[in-house]
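Missing here is one protein chain; the remaining ones are kept as they sit in the complex.
The chains carry the letters A and B, assigned in the order they are written, with residues numbered from 1 in each.
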Amino acid sequence: MIAALLEDKHLEELLRARVRQLLESGQISLFLGYERQESLPGILPSSVPCIIRDPSDVARLVFDRVCHRSLVKYLLDLPTGGDSKERRAGLVVRGCDSLALQRLIQDHRVSREEVYLLGIPCTGMVDKRKLSKVYPQSPSVSLESILDDTCLGCDTHNPVIYDELLCEKVSEAPSSVVDFVQVRRLEALSPDERYKVWEAEFSRCIRCFACRNVCPACDCRQCTLESNDPGWITKHTSISEQFMFHFIRAFHVAGRCVGCGECERVCPMGINIGELNRKFMKDIRELFGRDNPKMPRDVEPLGKFNPDDPEEFL
Amino acid sequence: MSATITVDLEELETQLAGDVSRRFDVYVPVDENGAVVFRRLTTPASGWLKRSVSLTRSVLPANKLLTPQTDPVLRFQGGPTDYEVSDAAASTDLVILGVKPCDARALKLLDKVFADESDIDQVYVERRQKTVLIGVACEKPEPTCFCKAMGVSPWSSDDCDLMIYPMQGLEGLALKCSSDKGQAFLAGMHLTIRELPAETSEEIEAHYRAIPQPLSEFVGHPEALSLDSFELPIWGRISERCLSCGLCTYLCPTCYCFAVVDKSLGERGLRARCWDSCMFPDFLKMAGGHNPRPTKKERVRQRFMHKLCYTHERYGQIFCVGCGRCVEKCPVGLHFVDVLSQLRRELAGGGGDGL
Partner (left out) sequence: MSQHEQWQPLIVAFCCNWCSYAGADLAGTSRLEYPPSIRIIRVPCSGRINPQFVVRAFQRGADGVLVAGCHPGDCHYSTGNFFARRRFLLATRFLEYLGIEPERFEVRWISGSEGQKFADVVRELTERVRKLGPAWKLRDAV
């Protein structure tokens, strides 16, 4: 029952056929997609990123509702320049993936010509934690009840860039994330109370940097967090350094975050860093008036200015 | 070892929060926004003991309390040429309550690294001596647990000093003493103790023995990898989806790598041992810029060769206790069980030795 909710066999067939053609014709030299992980007893089904180079491997490809994690960052691992053909990559893009890819393109880390995009209008991925409460016992469950919160609040279901679409576009529902409920709740506290909240959250952080590594807005060649000079942070984990780390991470994605929610999903310690990102989204929208606070569709808001920006510093 | 006994839950709770907390730093698992973490017991609300022993495994292994993420070594003061240096390494009398059998076993493995006769880490050894481990048998293993496959029993008291059996239907809290240290610690609390008849003790064990762990059956009993596996062609493919986040190593109870990092704030500074991870791209990067493990292939291979081969060559043990943390948390599902399966398939296909 649940399997049927997760899968779309028809879409999968289309995807495989198309990827086979693209590989065989030499239009792309590899395809970045998902494969179903070997099923383990009692453990939730999961689809994981994979790279297909051989047309005979296309049967491995899947596309279902457990295909989390944006693929676009893997592009940065592929060699580029010289006569390397690796970057002539095909990939599947949902709405959020296309926004993430646009981020990399705007930052000149990937060029649009290098990639061939199979667009998939997407109606949401499933939240593992929600799914684990019903899997595999419950015979019937509504899709709505197990969808990821980020997807429930998504306002970019359809890819914004693609070369072809594998299925019909879906209608865009108005986003609910932009209500910023949690941000407002935190803003209503006193500074001391807010400090306590963040102190408790950050004290759990183990600085694994999964949040950074998965983030499409964190695409620098050399991350400031790994620079020894100046050493903005060391490997020491005093609470002061934890604040510095989170300040840096959040500020560096301010106005660049595409709202894919991956950082929150991968954090092993359950730290609500999304509320840091959403604080910036909210302020950027209020101060600089962006229609879609989630996505810089043009130059990022901190990379430009308006002479008529609000003036508070006179 | 000794017989199973029961004690009164409230009495134990009062003792631990009261007298014991004055003599020891007591750490217990607590639930923080859905993440189970060990915290120092300071001003607990009543009922904490019951809550603590009913929690699932912690996100970070209990044994990391003995090798903290930032572990002071020495302090320095003065400068720029003349420094006063003082020892900052410290060990305290520690009680860790709620240790799962996998984490307790991990300490046994770490003993081989840090407390081997030929290679002694003085601070670690001191901490080990001064720590009382109070284990909790696993009432409800996570679906990702596979400790049985790795030779750990989720009810065994072997690697702890005291073991709690939080099983329902007993009068009082069932306990077992499994070391002299545990015995002395228990005696020091002056609790009202009731011995359980041998049958009950057997019933308890049978209860825990019967709790299924499906993943363990799937994993079977892995053999060590041979050194030749270094050259296996699939390492490149296995590693392709890794994010290099290092989360797997930080959450792993048997991973212990650290870097020595000096941090100075003007005239005062601290040298500490800080966790480091072989999955980080710059882990082996040298001053001249050379990096012997430049890509994910070398790094992922290192993690699994280390667990499945090098530690076996050196200490006679595979360094995995089947805690399942990497299985649950790796953002891209590149965990011990998955890699083991891939290696097994490869070795079976290539006619090599099975795992």
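One rule holds for everything that comes next: a contact is a pair of C-beta atoms (placed from the backbone, for glycine too) under 8 Å apart; a residue touches a chain by one contact, two chains touch by 3 or more.
None of these values were measured; they are calculated from a predicted model.
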Displayed chains contacted by the hidden chain, counting the whole assembly: A, B
Candidate in contact with the missing chain, chosen from A:Val19, A:Leu32, A:Leu91 or A:Ile284: A:Ile284
Hidden-chain contact residue, picked from the options A:Asp54, A:Glu113, A:Asp229 or A:Glu311: A:Glu311
Residues of chain A (touch criterion as defined above) contacting the omitted chain: 186-187, 191-199, 232, 236, 238, 240-241, 243-244, 247-248, 250-251, 254, 276, 279-280, 283-284, 287-288, 301-302, 305-307, 309-314
Residues of chain B in contact with the chain not shown: 75, 263-266, 268-270
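Please note the rule applied: only the chains that are shown with their structure count from here on.
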Inter-centroid spacing, chain B versus chain A (mean Cα positions, whole Å): 31
Sites on chain A touched by chain B in the complex: 37-38, 40-44, 46, 48-51, 69, 73-74, 77, 132, 200-201, 204, 206-210, 213-214, 226, 234-238, 262, 265-266, 268-270, 272
In the complex with chain A, residue positions of chain B that touch it: 32-35, 37, 59-60, 69-70, 143-144, 214-215, 217-218, 240-241, 243-247, 250-251, 259, 261, 263, 270, 272, 274-277, 280, 282, 296, 327, 329, 331-334, 337-338, 341
